[in-house]
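Of the protein chains in this complex, one is absent; all others appear in place.
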Amino acid sequence: MDARPKLLNDPVYGFIQLRHADFTEIMDHPWVQRLRRISQLGMSHLVYPGAVHNRFHHALGALHLMQEALDSLREKGIVITEDEYRGACMAILLHDVGHGPFSHALEHTLVRGVHHEEISTLIMTRLNEEFNGMLDTAIDIFNDHHPKGFLHDLVSSQLDMDRMDYLRRDSFFTGVSEGQISSERIIRMLNVHEGRLVVEEKGIYSIEKFIISRRLMYWQVYLHKTVLAAEWMMMGILERARDLVLQGEDVWTTPALRPFLSQDLDRAQFMADPEVLATFCALDDSDVMCCIKSWQNHPDQVLSDLSRRLTHRKLFKIELRDAPFNQDDIAERITAVEKLMGLSTADAACFVLHDRIDNRAYSTASHGIGMLFKDGTVRDAASASDHLNLSTLSVPVERHFLAYPKELPPRPTAVKG
Amino acid sequence: MDARPKLLNDPVYGFIQLRHADFTEIMDHPWVQRLRRISQLGMSHLVYPGAVHNRFHHALGALHLMQEALDSLREKGIVITEDEYRGACMAILLHDVGHGPFSHALEHTLVRGVHHEEISTLIMTRLNEEFNGMLDTAIDIFNDHHPKGFLHDLVSSQLDMDRMDYLRRDSFFTGVSEGQISSERIIRMLNVHEGRLVVEEKGIYSIEKFIISRRLMYWQVYLHKTVLAAEWMMMGILERARDLVLQGEDVWTTPALRPFLSQDLDRAQFMADPEVLATFCALDDSDVMCCIKSWQNHPDQVLSDLSRRLTHRKLFKIELRDAPFNQDDIAERITAVEKLMGLSTADAACFVLHDRIDNRAYSTASHGIGMLFKDGTVRDAASASDHLNLSTLSVPVERHFLAYPKELPPRPTAVKG
Amino acid sequence: MDARPKLLNDPVYGFIQLRHADFTEIMDHPWVQRLRRISQLGMSHLVYPGAVHNRFHHALGALHLMQEALDSLREKGIVITEDEYRGACMAILLHDVGHGPFSHALEHTLVRGVHHEEISTLIMTRLNEEFNGMLDTAIDIFNDHHPKGFLHDLVSSQLDMDRMDYLRRDSFFTGVSEGQISSERIIRMLNVHEGRLVVEEKGIYSIEKFIISRRLMYWQVYLHKTVLAAEWMMMGILERARDLVLQGEDVWTTPALRPFLSQDLDRAQFMADPEVLATFCALDDSDVMCCIKSWQNHPDQVLSDLSRRLTHRKLFKIELRDAPFNQDDIAERITAVEKLMGLSTADAACFVLHDRIDNRAYSTASHGIGMLFKDGTVRDAASASDHLNLSTLSVPVERHFLAYPKELPPRPTAVKG
Partner (left out) sequence: MDARPKLLNDPVYGFIQLRHADFTEIMDHPWVQRLRRISQLGMSHLVYPGAVHNRFHHALGALHLMQEALDSLREKGIVITEDEYRGACMAILLHDVGHGPFSHALEHTLVRGVHHEEISTLIMTRLNEEFNGMLDTAIDIFNDHHPKGFLHDLVSSQLDMDRMDYLRRDSFFTGVSEGQISSERIIRMLNVHEGRLVVEEKGIYSIEKFIISRRLMYWQVYLHKTVLAAEWMMMGILERARDLVLQGEDVWTTPALRPFLSQDLDRAQFMADPEVLATFCALDDSDVMCCIKSWQNHPDQVLSDLSRRLTHRKLFKIELRDAPFNQDDIAERITAVEKLMGLSTADAACFVLHDRIDNRAYSTASHGIGMLFKDGTVRDAASASDHLNLSTLSVPVERHFLAYPKELPPRPTAVKG
């Protein structure tokens, strides 16, 4: 109806323009529309009530930044053909299309051993068939098979448009203003050196700020104690439901969630059977939410109790610390649950969650962030920053948590790590 | 655990403080937590992808503004006791607690003849019992039975904290920056005259701006064509499902939605039977979403087709105009659907939606917005504004729409109104 | 040193890009740099402490919007040659270059009978000689002699980039958030019809909002009572100083201000004598400020008293009303000053300021704002808006003020209009 670029209102950037009709076509596909029903930040909205934005919105935002970045690079004389431009844009638009319900929270619970990026690739391949090869270049770029490596870097690297958008968007919607980054400024500082993406020297302060902001968002939002408690409770609930189903118990589910509880879908099946992918793409947050709500009334005490807590936000108390919790710590809590709730040890164990989490704000491992100096040399940002100790930031920070019902008696101090 | 006021991050106001532990207690009740799963703007996110905020967040925002307003009035010497302060705050916190899934969109489809404010009152009454009378004052204020009428005006009037928050919040999340109002400024201009809420004379420009913004939000967001199409399609789907259930067809639903399809709940039952209310409070957006997704595969062609369109955002084309569409217009479209889809006339009619909508940006009907002049007189804003023609704004604007599948042939021009 | 577009940080738009080296060259000229020392809003900062931005910043902002508008029109298929693009940009960059100290406040005090737009044209002509014809197209556009009339409309019309920037910038720096307009949205809605600028139909709400915002800014900022008092006091001071100089009194001035006090420069001299223009371009806010500070110690009681008041912000009390003040009102105040300060009637009259001010938020007089409808017709926004009474807004609102020292006894109420 209109040949002009489609324009969408966006609270973060003001407007998002879809420069090509192809982008609109991709966006309108049911498998992309489905991202509207997948929250970007899982259970973070239980702590930050504004954080209810979804994957669809993030995909649009990343597309917006990609267009800005490609335009800016072209202005600097970098050759990017029309086909490459579209390819990079469609690659970023689809980079997260393989996410399942509640994004990262349930990634390894619903489908074991399949990373969301693999599913993204799988979906892109299917869409490419459907759209007669329109995604050829996008897939090459996504998988780093395209000769212009910087296009892949824009899609997936320490400084890609994905990270850039999610940091801005997540800090915006959570209201954690300290996480704000100047994506506009960083994008203007991007350049290409020997085919890969680099940042011009004078962007060093912005890069430092970007890395600090990312770390801050990790600890303040993504790995927030309360959010962790909620997400691990959700995982526990789904695992319990699956166990009951496998034991032959009757567990109500939505049609879309059923296959993921009754079968143990593995990587091979996902890759081989087109039906499995279609099944996966029918699933979204609402299935999980409806099931958990209904499970409040399930006869299994573990399932119903956990479901009630999560639905009504009666979350576990969670302790976070540097050292791991030892077996005694954990056993003590399980015993406490047994006593309090009159459960078997095995069932009580479902109420004591513990694991290791880590965060690596900046990694020099594979590709770091290359800084391009005026004399033409490139150095990694970690060494180029003479004031900030970026090397410290690249050491992964490991934390351990222990979570259990709030109503348990306090833990004996002697056991404390 | 902490006696200090709870602080929440909010992208709109920066921080929201819950000044009293009572507010936190109310907020933590499952029936209030449920508002987290009720979207504030129904299907508007299909046009404005950021508009995914929920009723819970709005309730907190309105509470924030209420606290600001009460503080400001106290500063001006208006006597507000501690009990009244808490009452007004709890009244605004709970003012929308009676909303069902998708807020206004399904209000008259799921439960006929019961306004959400009645349900809010009902819920408050139950909570008041549960909390041993803690809500006595709140309920008096909510129902305008409290002697200090201005407290009710802050909860429900042309210039209440509800409108103030939703205009700011909705314009913020949609990214329609023109809808922004200066709630802070308006609040500072509030005063009390003969027991009712008034605005001081120098606030006249802010009031004009507030009214214009509201009108702009109505036409640009709340009554946006595409949003209307989606919401009416959703209503059509639920009505079809109910018809099928009443005809004895097998229609899969979530447990929470079932009673609302199989029974025709009326006002009397709602008021009389505590179970009905509990049932209602188990319901949220995820139930509706899950059902519509599953109905894509229902044998009834009308139900499955409409469900597929809505799930994948293949929305109807919609025409909006001042004059009503006549019976010939409508019949022509139904015939066109019959031909295209091979349906009976009755079934085809499910694909042709039409109705009247209106908007009244400012009404002087009951209570208008009283402006307090320096000489002590109060005049209605509509007459106090010598430049803006507020009286024009108080005439309701009526529009008529006709919506049908995009793939139909264009309407014959002769029929055009 | 760098062929790439220069980038400037701007708190309003984030970044301002200067797309061509020519723009930088113009911007670096001393006569443009001088705008850094001319405040945009005269004495408004006495009420809104943030409103200290200058004409230079506004010129850059208007250039930014011009670039956005031209890009958007080109995207819609409107042909704009490279020469026209640069011309329109340079015309807007220089549109206000003829402003003198304190912008509008002293426009008719320092140089009588010469409008700042005439001086702008004069300066552009000189610069054009200096830059060897680089401004030919810009001057044609500025004076509406260019065949593509819409380029002139972008520089000077009801909806030009000047108004668009100053409304956003002024509301930003004053903190009067209600004045904010969505310049980005309006720009996207611009189009060309029969060679002139029009707004597409769906922009009608934004246009209404723009007009309301402009009116709001007029009454809340530009014509704020306290600002009026300060600006009229400043005019009174400069007129008194000039009278003293013409009477042969010794009055200290900065070298740049001297010619404007000792001679009565008229339009003809300005046009004819290049020296007069150079003299004018040496002048800025700091000259006026330094002189007024020094005049605090001048032997003339009127000059020193008024200068002290203004320097230390001891401003006159000001009354604003619809009806004019009559001669009795004014005479009564002068007599009161005579008594209080022991001055002659003539001198006392310098302490009683009165005049008529008006504001015309939207005028259909010459060019109104044309709205382009889908059927290809163009209607004026005033009639196209069916809800807002824009025609009311186009009637100029007239107000009258009377200002006098705060310490005078109150005015006898009998005299009140």
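The first chain written gets the first letter, and so on, giving A, B and C; residue counts start at 1 in each chain.
FYI, a residue touches a chain if its C-beta (ideal position, glycine included) is under 8 Å from a C-beta of that chain, and two chains touch if they have at least 3 such contacts.
On a predicted model such as this, the values are computed, not experimentally measured, just so you know.
Set against the missing chain, the residues C:Leu60, C:Val227 or C:Ile318 yield one that touches it, C:Leu60. Looking at C:His145, C:Lys293, C:Arg321 or C:Lys339, the residue that reaches the missing chain in the full complex is C:Lys293. For the chain missing from the display, the contacting residue among B:Gly14, B:Gly195, B:Gly342 or B:Pro396 is B:Gly14, taking the whole complex into account. Between the chain not shown and the residues A:Gln67, A:Ser103, A:Gln158 or A:Ser206, the one that touches is A:Ser206. Although one chain is not drawn, its touching partners on chain A can still be listed: residues 177-178, 180-182, 185, 205-206, 208-209, 212-213, 215-216, 219-220, 361, 386-389, 392-393, 397. Considering the complete assembly, chain B touches the hidden chain via residues 4-5, 7, 14-15, 75-76, 184-185, 188. By the touch definition given at the top, chain C reaches the unshown chain through residues 8-12, 14-15, 28, 30, 33, 36-37, 45-46, 48-50, 52-54, 56-57, 60, 172-177, 252, 254-256, 282, 284-287, 289-290, 293-294, 297, 311-313.
Throughout what follows, only the chains that are shown with their structure count from here on.
For the pair chain B and chain C, chains touching both partners: A. Annotation: 43 Å between the Cα-based centres of chain B and chain C. Counting only residues that touch two or more partner chains, chain B has 177.
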